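Quick one: the structure is below, questions incoming.
Note that one protein chain of the assembly has been removed; the remaining protein chains are unaltered in position.
The chains carry the letters A and B, assigned in the order they are written, with residues numbered from 1 in each.
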Amino acid sequence: MGLRSTLRYAVLALLLVGLIAGGALWAQRRQPVIVTALMPAPFAQATEPIVATFNRTHPDIELRVNRGPFETESISDLAISSLLLGDSPYDLLLMDVTWTPKYAAAGWLAPLEPLLGEDALAGVVPGAQEGNRFDGHLWRIPLVADMGLLYWRTDLMAAPPRTPDELMATASRLQRSGRVRWGYVWQGRQYEGLSCVFLEVLRAFGGQWLTDSGDRVELGNPGGVAAASWLRQLIDRGITPRAVANFAEPEALQSFEAGDVALMRNWPYAWAELQKPGSKVRGKVGVTTMVATSEGATAATQGSWGFSLVSQSPHPREAALVIAALTSPEVQKDLARRLGYTPTLSALFEDPELVAANPVLPELRRALDHTVLRPLSPLYAQLSDILQRQLSEVITGERQAPAAMERAQRLSNQVLRASGVGTSAVEATP
Amino acid sequence: MRFRRLAVLLVLLWSLLPLVWQLYTSLRTGAALVTPQPGLAGWTLENYRQILTGDPPFWRFLLNSTVVGLASTALTLSLAIPCAYGLQRQPAGTRAVISGVLLAAAVFPYVLLFLALLEVARRFGLANHLLALSLPYAGLSLPLAVLLLGAAFRDLPPELEESARLEGLNTWQRLRWVLLPLIAPASASTGLLVFLFSWNEYPIALTWISRQELLTLPIAIARIAGSSVYTVPYGAFAAATVLGSLPLLALVVIFQKPIVAGLTQGAVK
Partner (left out) sequence: MNLLLTLPALLLLALVFAVPLLRYGWLSFHADSVITGLQPVPNGGANWLRLIEDERFWQNTVQTLRFAGLSVALELLLGLALALLLHQRWRGRTAVRTITLLPWALPTAVMALGWRWIFNDPYGPINALVQALGQPALPFLSSPASTWFVVVLADVWKTTPFVALLLLAGLQTIPSDLYEAFALDGGSPWQALRRITLPLLLPYAFLAVLFRLAQALGVFDLVQILTGGGPAGSTETLALYSYLTAMRFLDFGYSATVMLGMFLLLLGLTTALLLGRRWLAGGRA
C-alpha cells in the first residue's frame, strides 16, 4: 500500500468521522417546555444564580440562558438574524429600549398585556416606564434601569459642574494644575453610545432630535448645532483626548479608573466597577446628572434592558411566567445588592438595605426623573446611524458642526420620506 | 546577495510579526498588556483556560468548522468532478460559454448573495444546521473547482479513455477507475482550497447560524471580542486566534505543494 493510497484512506476516514459527528449534531432536537432566553454576556453571567433558583423552584420549566455578545449592536444583529431565519431558538429576548418599535413593527414580538395584565408596569419608576409600549400594546418589561450619568472625582472638586461652561472650566483648571491628564471622557466612537451621549448634550442646549409628531428631524436647529460644536470644542481645547473618537464605555472607564481623568460620562454599571480593589479612584467618585445650559434641561438618556416575548415562541405562557419571575422585586433586589444594577421598581430605591449597600442609589433615583427617550420609531436604527456618522465627522474634524447637523437633518428626513412612500403604498393595498 | 538576504528577512518579518504578536498577547495577563511588568511576571495560560472552559468550549467551534469544511469539500468534489468531466465532452462552443459563466461566478464577490441565501435558508428550514451550510459553500466553491478540475481533465491524453472504452468500460467505470486516479492530485488541490474557503467563510455563516453551539470558528472568534464583561478581552481573543489558526498552519505546512498547485493551475492553463 503506497503512501498515496494510505493518504486517501486517511482522508476518507476523516470525512466519515466528520459526517458522523455532523449527523450527531443534526440529530440534537429541542425538548418540550424549555424556555430559552438570549441575554448580553454580562446579564447572562449576573443572572446565573437566579436562573438556577428558578429552575429549582419550577420543575415543569427549564430556563436556559444563551450568552450573547456584549455590544448592544452585535446582540441585536444576532437576535435579528435568528428571528429572520424563523424557528427562533429563543423564546425571550433581553432587549435594549430602542429595539422595541422595530421588533414590534416587524411582527417578531408577542404583546404582553394578555399574559401579564394591563397593569404589568404598575410599580415601575417613571424613568423606566417609557419605551415599553408602542402602537397600543405592551411589548417589554424592564429588568434593569439604565441612564447616562456624569461621574466626577470627589478628591479633585468640591462639587460637580452644572453647566457646559463650568465643566470646561473645571476640567481645564485641573489639567493645567497637572492633577489629571484629561478633563472629560465620554463615548465618541461611531456607534449607538455616541447617540446616547449626544442626546444628553442636545437636551442640555435646548435642542430636539425628532419632532413630537415624529415625522421630521430637527438636528439642524441652533440647539443641535450648539451641542455638536460643544463636543468638538472639548477635543479642540484638549479637555477630551482625540482618541475619544474610538472610545466606547470600556475605554472611557479604563482611563477614568486609572485616575487619568477628572470627569466621565457613563452608565450606572461603572460605579461598582470603580469601587473594585484594582481601581485607583476607589472611594473618590461621585455620581450626578449631566450638565445643562439655561436654554435646556439636564437629561439622562434612557438605556434600560427588558424582556420581550418572541412571537414564534411555542410556549408563550411559560415564557411569560419566566418574565414575571425574572423581573420580580426579589430578583431586582438581588441584582442591585450583588452587582449594583439599577432596579426599575420604585419601592426598591427606598429599601434601606440597598441604600446602605449602594450610597449613590438616591442619586440614581433623581437621575431617573430626568430620563429622555431616543426617538420611538421603527426607523430609529437608521436615524441613529445617520446621526452617528455626522457626529463622528464632527469629532474627527472632517466637517464643521453646522454643516454636519444640517446634513444629518436632511438625510434623516430623506429616510423618513422614503419610508413614508412605503407606508402609503401599504395603505393603498387591501 | 546581501540585498536578497535583507529582502527575505523583510518578507519573513512582514508575514510573521503579526502572528507572533498574537501568540505573545495570548500568553500575557490582561494587566501585563496594559502596563509593563518587571522581569518574568505577566506570563499566563489563563487565556487558554478561559476559552477552553467557556460555554460552549472553544473546541466545539473547531469541530463545527471541521464538520462544515469536510462536508463542503466532499459535496463540492462529488458535484464538480462529474461536471468537469461532462464539460470536457461538450462541443467547444458550449464549453467556452459555460467556462465563461464559471469564471464570472468564480470572481463574483459572493457577499452580495447573502440576503437571498438567507431567504433560501428560511424558506427551506436550512438555518442552524451545520451540514446544510455546506450547500451554499459547495455552490460558491463549484465554479473554481470545476475550472481547476476541467483543466486537469484536459491534460489527460485522450487515447487513455479511448482504450478504456474499447475494453468495454462504461462512462461511470471509465471515470471511476481510469480518470479519477489520474486527477487525484488536482482533486486534492481543489479539495484543500474548498476546505480553506469553508473554514474561513464569514458572511453566510453569520446569517445562517444563530445558535451559539453551532457557530463556525470565524464567527465565534468575532463574537469573543464582544462577549466579555466590560473589558476588551484581547488576551482571550488572541488565544482563540492561535488555537483557530493552528489547524490551518498545519494544513498549509503539510500540503503547501498541492495548495500552491491549486492556486496557480487555473492561471497557467
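The rule is short, and it goes like this: a contact is a pair of C-beta atoms (placed from the backbone, for glycine too) under 8 Å apart; a residue touches a chain by one contact, two chains touch by 3 or more.
All values derive from a computational prediction rather than experimental measurement.
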Legend entry - Of A:Tyr90, A:Trp139, A:Trp152 or A:Tyr191, the residue in touch with the unshown chain: A:Tyr191
Inset, instruction - Determine which one of B:Trp59, B:Trp177 or B:Tyr202 touches the chain that has been left out. - result: B:Tyr202
Legend entry - Sole residue of B:Ile51, B:Leu135 or B:Leu214 that reaches the chain not shown, by the stated touch rule: B:Leu135
Legend entry - Residue of B:Leu52, B:Cys83 or B:Ala164 touching the missing chain in the full complex: B:Cys83
Legend entry - Touch with the omitted chain, as defined above, among B:Leu12, B:Ala41 or B:Leu160: B:Leu12
Legend entry - Where the missing chain touches subunit A, by residue: 73, 76-77, 80-81, 84, 102, 105-107, 189-191, 242-246, 378-379, 381-382, 385, 389-390, 392-393, 395-399, 411, 414, 418-419, 421-423, 425-426, 429
Legend entry - Contacts of subunit B with the absent chain, listed as residue ranges: 4, 7-8, 11-12, 14-16, 18-19, 21-22, 25, 33-34, 79-80, 82-83, 85-87, 89-90, 98, 104-117, 119-120, 135-136, 138-140, 142-143, 146, 171, 196, 199-200, 202-203, 207, 217-219, 221-222, 225, 234, 237-238, 241, 244-245, 248-249, 251-253, 256, 259-260, 263-264, 267-268
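One rule holds for everything that comes next: only the chains that are shown with their structure count from here on.
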Inset, instruction - Take the average of all CA coordinates in subunit A, do the same for subunit B, and state the distance between these two points in whole angstrom. - result: 36
Legend entry - subunit B to subunit A touching residues, read off their complex: 34, 55, 63-64, 66-71, 73-74, 118, 121-122, 125, 127-131, 184, 206-208, 210-212, 214, 223, 226-232
Legend entry - subunit B-touching residues of subunit A, taken from the complex the two chains share: 4, 8, 14-15, 18-19, 21-23, 25-26, 41-42, 45, 66-71, 74, 78, 81-82, 84-89, 249-251, 253-254, 269, 273
